[in-house]
Structure formats: structure tokens, C-alpha cells
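For this depiction, one protein chain was excluded, whereas all remaining protein chains were kept in their positions.
Order of writing sets the labels: A, B, C and D. Residues in every chain begin at 1.
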């Protein structure tokens, strides 16, 4: 899985029907210190995540395992909103800015 | 999934039979600001997309979930024509040039 | 899928039995203008492709969808011999050198 | 599979239910000599690994084959704690620092 920051949203009126109703969030995959490793991965949200949240992405067929997105043509999903990324020897526990507590 | 710009088409008379009748579009994967991240990803169209459109690509086994391409030997499909890419703190809503409204 | 140029062949007498009888071609993945993006991807041929041909590769589980390679331990297959790659605003239609017409 | 060093942990209270109870470890994929190839791959632990351990990661659908994580939305799992990485012509057997023997 990857740690990623939600940076925005994608909207599309013309799309595969099963995508309807699913929030599509643009994310930047990051390392433990917040450096961007891979920009602009679009993921279906399954956790109520929002812009600014640090999340955990799953990709491939696993993205369709949460019941809410079963059978939906997606290859990436947000399956957790991260509380802590704790890297040994790294900066103190990196608690991501959380939109809710903001 | 990825945001991508449709840049062209691929045609082939000698091909796996199930590919017959499917539009194969060449796309460049982009970030939220339009920078090319990965050029020349060929995807089967399932949304009526065309050259110049900003689309959403799905890859892997998910590409074969839309009914129209079930069982077709593809690993990438266009599953949405993007209306807006809205990146927090980025340039104003990036509304992709749309061939239809052009 | 990817556009790729067939550059050579791989032969192996010691191999998984189901690979027997399948032509294994070395390809270089290219962009629409012929620049190499990823060298040396080995793919099973399902279209009668040969060295010098411009082909379309499919990877992952899709590579085993053509009947001829069902169940064969491959992760990449040639599923089309490309006639044209037509990139909007690019050089005139890029008709790949075709071994047959050569 | 990949050789990786466990560098930290990820915790999340808001997450897909099946992730509950699974230890999510942050790892850096390394080469045989310990150089980092890909940072910050999050993997579900199935072997009792901990920070500092050198482990073997499996990714994709294989990550969900161990019984403990069957059906869990993960795309990477730790399936071994490495005793030795023995590279011919490389430095003497590289026995990873093991948290347990430390």
C-alpha cells in the first residue's frame, strides 16, 4: 500500500455507470517524511476522506475488495485515513494535518 | 486511476479477434497541472472519448470490468471523460478542453 | 497497452512446460514517436509478429486471455501488429516498417 | 518479491473494517547491498516482523494468499523475515540486523 496526501477531486459526467456516486480523489503518493513519490493517483474514496487528509491507498484488484466498490472499474482506493506515520529515527511521530481537526 | 490526455489512435488489422471493433486511443498520463507523467499508454475507449479529451484511465484487471470490454485482452481502459480536475491551492478549476464543446 | 518494437527473440530449452511452442519475442516499449520508454520486455506472440514489427503489448492477467496462451505462465503478450500510430499534431501518420511489406 | 527494511508503522482509526487488527508496517525496498530502491511501501505483516527487520515483501494479489490476510484490502504483505541475503561476488553474507537477536 502507499501513504498519500489528498490534493483534489476529479468530476466526470460521462463515465462508466458503476462509477456513479463514488468520490474520486486526486492524491500524491508520499514517503514517510512527506516527499512526493508519485503525483496524481486518482483513487475512489471508501473512508470519507477529503482534501488535505493523509490516507492509505491500495491498488490493483485489492482496490475493489471493500464492499462499497465491489465490481466498480477502479484500480486504486482509499482504505484508511492515517492517524500516525511513525518512522524509527525519523522526526517525531508525524501526525498528518487532519481536515476534521483543522 | 490516472488522468490522461488522448493524443491519438492506434489501428491494427492483424490482432486478437476480441479487439475487433474497439477504439484504441493513445494517451499521455498527466498530473493535475497537465504535466506528462507517462507517455503513450494505449487504452480501449468505453466512453466515446476522442483526441484532445482529458480522460480517466483504469489499468490492470479493472480495465475489463465495463461490460463492453469484458474478456477483451486489454490492460487499460478509458472509463470517464473528465469535466473538472480541482486541485486545492492549484490553478483555478482546470476544465479540460473538450472536443465536443470546442 | 503499450506500443512496442520487436527487437529479437529469446530461446530456452529448460522452461516451464506450458511455454513450449510459444514464440518469445524481445520488445522495446516506445512512445508515439518511436522513442524507447522501456527496453527488453519479453512477450509471447499471438499474432505472427516478427523482428522489426511495431506491435501492441498487453500485460498482466490480460496477456493470458487469447485462447492460444490461456494458462501459460506469461505476463506480456503481443495482441496486435500495428498498422498506424496516428498522433494528433505529431508527424504524419507513422506507419511502422512492416517485415511483410519489406 | 522484494527485499525490504521495516522503517516504521502506520496507524489509522478510520479504515476499511477488514484492516482492523493487522499491523501495517512502512518498509523501504532495498537491493542486495542495502541501497534503497523504493521508499515507503506499506505492507501488512504476516510474520511478526518489526522495525529494523529485513523482510521479504510480496505485492499484488499474492499479498492476500496468507490465510491471515485473505480478503483484506491489501496489495503488499511481509511473508518472510530474512536471515541471509547471499549475493555472489558481493560482500560476505549479509545477515540483516535482527530486532530479536539485537
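Criterion: contacts are C-beta pairs under 8 Å (C-beta built on N, C-alpha and C of every residue); 3 or more make two chains touch, one makes a residue touch a chain.
The structure displayed is predicted, hence computed values, not measured ones.
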Chain C, residues in touch with the chain not shown (by the definition above): 7-16, 18-19, 24, 26, 39-43, 51-52, 60-61, 63-64, 71-76
Missing-chain contacts mapped onto chain D: 1-3, 29-32, 37, 46-48, 56, 58-63, 65-66, 77, 79-88, 90
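To be clear about the criterion, only the chains that are shown with their structure count from here on.
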Chain A residues counted as touching two or more neighbouring chains: 60-61, 63
